[in-house]
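What follows is a set of notes on a single structure, which appears directly below.
For this view, one protein chain was removed and the others were kept in their places.
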Amino acid sequence: MLIFERSKPGRVNAPQAPLTEQACDDIPQQFRRKQRAALPEVSEMQAVRHYTRLSQQNFSIDTHFYPLGSCTMKYNPRGCNTLSMLPGFLQRHPQSPANLSQGFFACMYELQEILKEVTGMQAVSLAPMAGAQGEFAGVAMIRAYHKANNDEGRTEILVPDAAHGTNPATATMCNYKVKEIPTNAEGDVDLETLKQLVGPHTAGIMLTNPSTLGVFERHIQEIADIVHQAGGLLYYDGANLNAILGKVKPGDMGFDVIHMNLHKTFSTPHGGGGPGAGPVGVSKRLEPFLPVPLVARVKDEYHLLTEKDRPQSMGQLSAFMGNAGVLLRAYVYARMLGREGMQRVAEYATLNANYMMALMARAGFDLAYPGRRATHEFIVSLKKQARELGVNAMDFAKRLLDYGFHAPTTYFPLLVPECLLIEPTETEDKTVLDGFVEVMQKIAEEAKHDPEKLKGAPYTMPVRRLDDIKAAKELDLAWNG
Amino acid sequence: MLIFERSKPGRVNAPQAPLTEQACDDIPQQFRRKQRAALPEVSEMQAVRHYTRLSQQNFSIDTHFYPLGSCTMKYNPRGCNTLSMLPGFLQRHPQSPANLSQGFFACMYELQEILKEVTGMQAVSLAPMAGAQGEFAGVAMIRAYHKANNDEGRTEILVPDAAHGTNPATATMCNYKVKEIPTNAEGDVDLETLKQLVGPHTAGIMLTNPSTLGVFERHIQEIADIVHQAGGLLYYDGANLNAILGKVKPGDMGFDVIHMNLHKTFSTPHGGGGPGAGPVGVSKRLEPFLPVPLVARVKDEYHLLTEKDRPQSMGQLSAFMGNAGVLLRAYVYARMLGREGMQRVAEYATLNANYMMALMARAGFDLAYPGRRATHEFIVSLKKQARELGVNAMDFAKRLLDYGFHAPTTYFPLLVPECLLIEPTETEDKTVLDGFVEVMQKIAEEAKHDPEKLKGAPYTMPVRRLDDIKAAKELDLAWNG
Amino acid sequence: MPFIPHTDDEVREMLETIGVDSIDDLFDEIPAGLTAATAGRIPQGINEMEISRIMHERAGQDARTLCFAGGGAYEHHIPAAVWEITTRGEFYTAYTPYQAEASQGTLQLLYEYQTMMTRLTAMDISNASLYDGASALAEAVLMAVRANRKSKSKRILVPRTLHPAYRKVAHTIVHNQGIVLQELEYDPQGGHLDPACLPADPGDVTALVIPQPNFFGVLEEVDRLTDWAHAHNILVIAVVNPIALALLTPPGEWGEKGADIVCGEGQPLGAPLSSGGPYFGFMCCRKEFVRQMPGRIIGRTTDLEGKPGYTLTLQAREQHIRRSKATSNICTNQGLLVTAATIYMALLGPQGLERVAASSHANTRRLVEKLGAIKGVSKVFERPYFHEAVFRFDLPLEDILRALSVQGIVGGVRLTEDYPELGNCLLVCATETKTEADLDTLAEALQRISLRLQANRCPVQPKMA
Partner (left out) sequence: MPFIPHTDDEVREMLETIGVDSIDDLFDEIPAGLTAATAGRIPQGINEMEISRIMHERAGQDARTLCFAGGGAYEHHIPAAVWEITTRGEFYTAYTPYQAEASQGTLQLLYEYQTMMTRLTAMDISNASLYDGASALAEAVLMAVRANRKSKSKRILVPRTLHPAYRKVAHTIVHNQGIVLQELEYDPQGGHLDPACLPADPGDVTALVIPQPNFFGVLEEVDRLTDWAHAHNILVIAVVNPIALALLTPPGEWGEKGADIVCGEGQPLGAPLSSGGPYFGFMCCRKEFVRQMPGRIIGRTTDLEGKPGYTLTLQAREQHIRRSKATSNICTNQGLLVTAATIYMALLGPQGLERVAASSHANTRRLVEKLGAIKGVSKVFERPYFHEAVFRFDLPLEDILRALSVQGIVGGVRLTEDYPELGNCLLVCATETKTEADLDTLAEALQRISLRLQANRCPVQPKMA
């Protein structure tokens, strides 16, 4: 039932409305709304009950194992939420003067420093509001750099075919042409093709390392050399930073610019879609182009650097300073981990993934890259099952829900047919991983004996399998009841 | 699965433990624990996930209609929680000096004043921690009063047979003998018997008005006269205050002492069993006996009155000053309602109950007191269904759960066979009440055609019907896995 | 209308269905003289925004103190997860789990709580909470009177080292039934109940109350006291701090046979100081006394299909069934606090709890050293203690505490009223929440204040000679 179906005309939730009506007769009639917007008219309890019950229809980290590859669904410490929601932080206006902002600025400054250190970059801006915006900032900086060097013939960005969709989409937004680089059978970038594609048109390359295939790009240093020698820059998509946090620094690999998804590696919550934060880090030569604002410290006082201080900045990305509340959460998390804790993140995320990969292989599932180590995630292909039994990755995914596990990422990356990209994260314990593999085995059995069972799944969710095609064909995007 | 079953030896939730181990070698070995207590060893996420999922197995006001008679399950405004949990309130030590307590004391003082005014009593103490403790305080004050008057031959307390179990139990705790007074066919106290029972042994009478039968005691003034003339005092069980809040004052009815269940009428949450708060109000003559502490105001400063200031006090009921956090919630609620709002509580609670009663009668259910107005609750008897169809009140109750409604109170009061005591409260809207009656009708149909269906209910809860007899016979009160 | 969802149309329809003209008609059975109530002195209703402002201001008034008071209420770090989960609507707004099938969340949690408490105390049985530590002791006394069939005296021995408020509350609640709490003096050096001073033949005594640690923070000779009591058919009621139990011998292992009834204040397990409540009282006992236990108890059983589930059990002890013969009048308890405590214990685990206890104790030890170095301040008792200690001040305590409070410091709990014989004494506690800097803040403030008071007290007097 929709909230609108609970609405009754004339109902007012009095405790939430200012008590007196105000005439506003100074606003001429021509500017005034003729009719009230048909928002729901419900009591406070109706709203609370409605949304509390809706919430219960979700899977989430706080209720389920959620091994969604590339998404790093790890535990979001409750302390990060509570401490970022302290009244002093919530009430601060973005334009508050610096003398009323030192507490907040201190957190932001220290977060910049932590991110610099753990990534091995020269400078960090916290401005981007998600990974994709970080990518935008990064590629726009590459563009600004070439422009500043009067090197504007560089019109292409190289992107491996395994890359996340935001990479090519971002390149386009920055007006670059996208050149795809194929992946070889072992999951590494095809170096020969790379060498052919690279050249004076190359503005840069966008790489995810470990890649979205769940393997570490072994020739990263060679790639860096090839691209750099051609005059291009290297962009690091930090979505998979969890795999190497505190162990390997993108700066050491030769990257010029990186973004980090704090809502992955730094455990800020995904919130059913967002918000996130996508800080960018850069090497020395890109520093002048960083997005503003930045937090600077002079003696023991903090202040913001804006366009005025940073004339070459690629610009401002939000009305104020990005997703501050998310940054606070990441700061709290980073301080709780500390330097040793970060390294452990990478280690145990990797341990969990390799352990699950070993179990899955034993259970008879085909690995996409059986000869390789898993990083923090790995890929299983259900091509065989699809061919032999007529059940596909989606059927497995839906059936998993019935067993109380969120499905892994399906059909991404596109390279591997019928793939499941599985990322357990470091915060899950062995029992859960064992349980998941057992259930996968059970489903594989079901697929053999009763494939229709899988096709009809899920059975225990609030709805049965939804008709996506109808949704796109008979568009119903707003209630008109 | 129990939290203990998720435990693994050696697991530590590091962010919640002080970082360093301390030797404490000054505490001699003879006093020391030999072995750690076998508490669960789980990660923070395991605990969060476990208890989040457990919570989802509950019905609650925030998720379900909960028409539990005598319990006043109304909406618990979220603002009351948020505002009572502000750091300044949570951090205050109960022994903080008065100059660091003025904010908190102000709330308590004003709450005392509000409760005095809305009940028409002379003075109020916030000390009791629940209704039953309020009852204890009240009856102990009656005892102290008679003692102060050297009138110690009064050894009996009169209690109507419809009374809540806490009434006779309380009388016993105060060393009184309990005399039961029968209820007449119309739900009023049997005046003739009362007159016979009352006498020089009578210390007082405990009355609930409206009574637990869902009717207002019409002869209350006569009862008051009878008891007072015999030298007894009148105790008002305020569990049903919601029915008359702001409309009728117990003080005006002639009561000498009352308790209020703030967790009912003042909408503090029930918390799955508590905490509550049971402030007591008294007439002039009982004022010296009030439990301590009390909050007093001198000029614009607040301070606590203790036994020293109140030598005749019946005493102290808790180590400090009762359920302060609950009192804060009630204060916030009372301020939001204001005087008009309180009256409306009684009016709409009564409207809802009478409306449901009318619907239930139309739907063919037998009312316990068909000739009477409902107060804020009313009783349906399923005696007929039990006799004719072999399904009882418990079967109806369990089946209701399957339809998404919490059951009304069953088998209380004990007077009415196969009873359902239904209290909708003022915060539910008509659609919900209509829905409930419809479902009751549906169940009545099921009872006719498929009584086994009811006997087997519920079907959709986390467990099927539980074996209470086994629970009591084969006691398993702690996990020994 | 605040929290009332009715529209005018609905009210009209509902009145029609009932068959009356107005809501007021529904009150027509109430004698006319009674319904004319007004409540003019109650302020008009305000909205959430306005009350928010008031509450923020008032909370702000009392906030940000540095607190060294304990005395039965202790400031421990509470993991954020505890109250974020505890206040979820499903826990926060549920009733007592009378419909077990629709309350498995609360019921299973309570069963887990009972298990944790039995393990912490090394007892067989735990109930699902009482109001607070003090009233729990009162219930324990009543229970002992029921349980000790060999004793007819209703005489309970209570050492003066027990929390004074506990003694008062117990008296308030039990004295009407002719139960006598007989106080036992403490050893002035040790600050404990000296077992050597116990009578060889105590006569008919129902129970002995043993606090551990006692109100002064001092550790009692629990083994010897327990054995002495049992030797004389006296039941032992232990009053313990649950955090301390992470380090100290659990009452179930005191002496030869262990304590019979255990109770205490649950606050240290996840409840904020919150001006003294809501907290919760816990109570555990030996198996043979389970039917004398007051309060709710949850049992594990099975459903129609044999699946395990949880339900209220042994309700025949309770007021709603047994009425005037119930073990107690308690009905509403402190369920939500138990929810917090259960989550707290799960989050801390055995090792975490032990570290909290040890770290609190270590901080207090450091504080003892620092304060001991101040002139005019001396530690009073010499026996082993846990995380709390008594100091005597040469200067007037009231002035010192007032001066501290002006700096936002709550210096401790004053003992003068309840223990006049001790003189100017203060009970001081530093839990794991205190840093070295905090300890120094208190020590330095005391030093400064002492010097100032000293100076004021003996104004430089013109030398006569």
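Order as written gives the chain letters A, B and C; numbering starts at 1 within each chain.
The rule we apply is simple: a residue touches a chain if its C-beta (ideal position, glycine included) is under 8 Å from a C-beta of that chain, and two chains touch if they have at least 3 such contacts.
Bear in mind that the values here come from a model prediction, so they are computed numbers and not experimental data.
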{"item": "Touching partners, among the displayed chains, of the absent chain", "value": "A, B, C"}
{"item": "Residue of C:88, C:155 or C:168 in touch with the missing chain, whole complex considered", "value": "C:88"}
{"item": "Absent-chain contact - pick from C:10, C:260, C:354 or C:432", "value": "C:432"}
{"item": "Residue among A:228, A:335 or A:383 touching the omitted chain", "value": "A:335"}
{"item": "For chain B, residues in touch with the removed chain", "value": "8-12, 14-19, 42-46, 48, 52, 77-79, 81-83, 87"}
{"item": "Touch residues of chain C, complete complex, unshown partner", "value": "48-49, 52-53, 60, 64, 77, 79-80, 84, 87-88, 432-433, 435"}
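Everything that follows uses one rule, which is that only the chains that are shown with their structure count from here on.
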{"item": "Top chain pair, ranked by number of contacting C-beta pairs", "value": "B-C"}
{"item": "For chain A paired with chain B, centre-to-centre distance based on mean C-alpha positions, whole Å", "value": "48"}
{"item": "Inter-centroid spacing, chain C versus chain B (mean Cα positions, whole Å)", "value": "21"}
{"item": "Touching two or more other chains - residues of chain A", "value": "8, 15, 43-46, 48, 52, 77-79, 87"}
{"item": "Multi-partner residues of chain C (each touching 2 or more other chains)", "value": "1-6, 10, 46-48, 56, 79, 81, 85, 89-90"}
